[in-house]
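Inspection log for the structure reproduced underneath, given as structure tokens.
Missing here is one protein chain; the remaining ones are kept as they sit in the complex.
In this document, chain identifiers A and B correspond to the written order of the chains, with residue numbering beginning at 1 in each.
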Amino acid sequence: MDPSLAGILLVDGLTHGVIYVQLAIACVLIFSVTRIAFIALGEFVTFGALSLAALHDGRVPGTLWLMLALAFASVLLDAAGALRRHEPLVRVTVAAVRGLSLPILIAVVVYWGSTRGWPLWANSLLALAIVTALGPYTYRLAFERLADASLLTLMIVSVGVHFVMTGLGLVFFGAEGSRNPSYWEGATIAGSLRIANQALLTAIVSILLVVALWLAFRFSLRGKALRATAIDRFGARLVGISPARAGRLTFAVAALLAALAGLLAAPGTTLFYDSGLVIGLKGFVAAVAGGLLSYPAAAAAALGLGLIESFGSFYASAYKEAVVFTAILPVLLWLSIRHRRAGGEA
Amino acid sequence: MTRSLPIDRIPVVVAVLLLALLPMLPVNEYWITQLNFIGIATLVVLGLVLLTGVAGLTSFGQAAFVGIGAYSTGYLCVVQQLSPWLGLLLGLAVTVVFAGALGLLTLNLSGHFLPLGTIAWGVSLYFVFGNTQALGKYDGLVGLPPISIGAFALDTGRSFYYFLWGIVLLSALALSRLLNSRTGRALRALKDGTAMPEAMGINTFRTKLIAFLLAALVASIAGWFLAHYQRTVDPSVSSLRASIDYLFMAVIGGVSSIGGALAGAAATQILDDRLQVWLPKLTGSEGHYEVIVFGILLVLLLQSANRGLFGLLAGWATQRPRRVTPDALPRSDRPTSQGPLLRVRGLTKQFTGLTAVDGIDFDVHAGEIVGLIGPNGAGKSTTFNLIAGALPPTSGTVTLNGRPVTGWSARAIAHEGLARSFQHVRMVPEMTVLENVALGAHCHGCAGVLAAVLGLDKREEQALLNDAAAHLVRVGLAAHMHEPAGNLSLGSQRLLEIARALSTDPALLLLDEPAAGLRHAEKLALAEVLRALSAQGIAILLVEHDMDLVMNVTNRIVVMEFGRLLLSGTPREVQASPAVRAAYLGTEV
Partner (left out) sequence: MNPELLRVEALMVRYGKATVLSDLNLVVRKGTVVAIVGPNGAGKSTLLNALVGAIPSVGKVEFDGERMRSFDLDQRVAAGIALVPESRALFGDLSVLDNLLLGAYRFIGQRGSARSEDHLASVFDLFPRLRERRSQLAGTLSGGERQMLALGRALMMRPRLLLLDEPSIGLAPRITADVFASIARLRDAGMTIVLVEQNARAALAIADEGHVLETGRLVLSGPASELANDARIIETYLGSAVS
């Protein structure tokens, strides 16, 4: 293989890799705080991209109505629970109104702005807002009740959520894919390599995000509280850290990461309503390679995955997906042996 | 036991009759088609009942084996123009190879890595099928011939129906027979973890592999049927979606019940079909939205099942109680060595930063009851686990009956004549008391899967169950023989564990806090049993906190503190010792 070809494949692999990094980080985040192996994360990716496409076309995306519906359901359930605990009606009503204020605000802005042909960046922010809001409500409705359930149950519920969201994706966006306009047209030449500016932007955003998350987690007290939930759940509850609130916040951040990944990837790849599964699984596979607990390992694995995919598609283009998914098996085996040696039961 | 009408058999008989008669009635062809698809799905779900419901191994990849079966026969029939029966053989052969390899890989994955592994190779195989030119890529293969039995081609819905359902019912019968056999008991013991079966001398990896292979084979056969019914094969038969559908059917049907396999498959198929009809009318647009409903149902189902996934519907068809006569198997001739039965010398276990056990020495002789006590954190449980083979020691030796067993696995030590109980009772609540105890005699039998399915194991089964009955008499539980073990009181469950340990034919019995949680009368009964056993020559080492029991039943007591041996002596000596008192009650600080 000549160096220039290797160079192209390298760039290609890393371009996809940084997308997977965002997803892998999001998976690790979710698992480390809530023990959920969230296979449905890919759907947030496609929702982000397709919502933007709809807004760009001057339409209100179906995801907005979904977000509103889930918001209402969440707030209602919260209110019902509070009333059952004999909390005062006034306080419950105030909480409900406060809980609905943000979703309604988003809805109003989207509705008002959808026909006005706002610029790309504005629509992007709106798409992000919609899909990010979906995260905590999804957690509240599907997972919060199952806080103490087994890992397996949580995984299967994730599968259920995946089905619902994929099906809804078809309803909202139809079977046609969309390719969004680039945020940064053109390309940069570095030596003999030609790097699309969009790819460069994606890499920059990814790195910034990962660094920002890392800083927040490591240095803010709220971030440490989230970590504490994962380190010792009982201890966290004993000092009054609410696992439920931790879960919702985590899902919000993860949804943001995934939606952003979708917005960044969409200009380069056509995304369909059902593209989420494979993308999400790849990010997930990378996260697992990091043992589902280590951010640097997950990021490295995600980049590695992108490279395997890129080089694999060159050598055996038809089988590149099969290669990627088979490659995880020895990693799983190694992780499992290590887990058993550390005292876990078979 | 008086003979009674097999009432519990009636639903099964009725179902079989209905299935047999249905095609003869002038039913709409549509229903025959539905039932054919249900039958094919039932085969796969039967495999899942065995793999997931019984053995506790969740697989998201069963559809991959359906694909192997379907594509094997598709390739042979369409590309090579050979007979469907050869296609079946090829499918089974390829399945054995793949399942063997994947099983060896996947079954070494612990906890939640296992379902992740099944997702990985399931998705991987899907992409292989969809991208291989010879298999028609995403369009698949078309034009498969129907199955022919001799000159008779099964090319109508009804003719296919009879053959398919004949095989389905035979498979259900075979599975039922398997689960009520020696191998079946080992399979059913897997769900609660491998510690207990291994302590009974059962090779749990091999048992898991058996379940995995059988589930894969039955899925492959289903794939063969599917291919020759639809006369086409495409990658969707092995998609992740298909795997999840099968798992969904199993869960709806109660995941560990054979009848549930049929019920789940039927319910799902019909629901899926009806939704495809109603939803477009409801939403006014074409498109497959039933997947949304399925997703919501799945989530709600799991949320409302308080005990999680496997707590849904227990539904195990109770086997009619077999007649048993208490008749113990002959005890193995173990050469008794001179000196103590168990000899522990310098036993040490170090964890990072903590020496849990520090140079422990003691002996246990045949016919002796020795108590191992000490305050919290003294290292009693660790010592227990070192001797039982559940933990490897850092240094020191353990000698059993003259043979050095230091660092041996639990299974190997069980074969040498050591039997143990567990701090939290480990048994199979759905099996009868008799069957649970028979688990201990697993290594005294040899009937495997084939013998069980073909019914050739009757004599051995009778011998094993008679032996189990004899041990139940020994501990005084004979009256509860045929009850589900989960119904017993805690005290009786502990006696069950002892009976099970006895049926391994041990020289040394290791009991882990047998009195924990027992009421006073139950403790007295336990003490009686222990004394009787020691009078029969069995050596007993018990770790216990209950001082009344320990002081009254043991011949000698070993006291540990901070990982070291504090004192060894008679109960009276230990009670009166100021050092022991200080260790337990503490000192003025």
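Methods note: contacts are C-beta pairs under 8 Å (C-beta built on N, C-alpha and C of every residue); 3 or more make two chains touch, one makes a residue touch a chain.
Remember, predicted model here, so these are calculated numbers, not experimental data.
Note on the undisplayed chain: of the listed residues A:Val90, A:Ile189 or A:Leu221, the one touching it is A:Leu221. Considering the full assembly, B:Gly517 is the residue among B:Pro146, B:Pro280, B:Gly359 or B:Gly517 that touches the omitted chain. Counting over the whole complex, chain B has residues 375-377, 489-490, 493, 513, 516-517, 545-548, 550-552, 571-572, 574-575, 580-581, 584-589 touching the chain that is not drawn.
The omitted chain makes contact with chain A at the following residues, 85, 221-222, 224-225, 227-228, 231-232, 234-242.
Definition applied: only the chains that are shown with their structure count from here on.
Chain A and chain B, compared by their mean Cα positions, are separated by 37 Å. Taken together, the chain B residues at the contact with chain A in this complex read 58, 105, 108-113, 115-117, 119-121, 123-125, 127-128, 131-132, 137, 193-195, 204, 240, 244, 247, 251, 283, 287-292, 294-299, 302-303, 308-309.
Within the complex formed with chain B, the chain A residues making contact are 37, 39, 142, 145-146, 149-153, 155-157, 159-168, 170-171, 277, 281, 285, 288, 318-319, 321-322, 325-326, 328-329, 332-333, 335-337, 339-340, 344-346.
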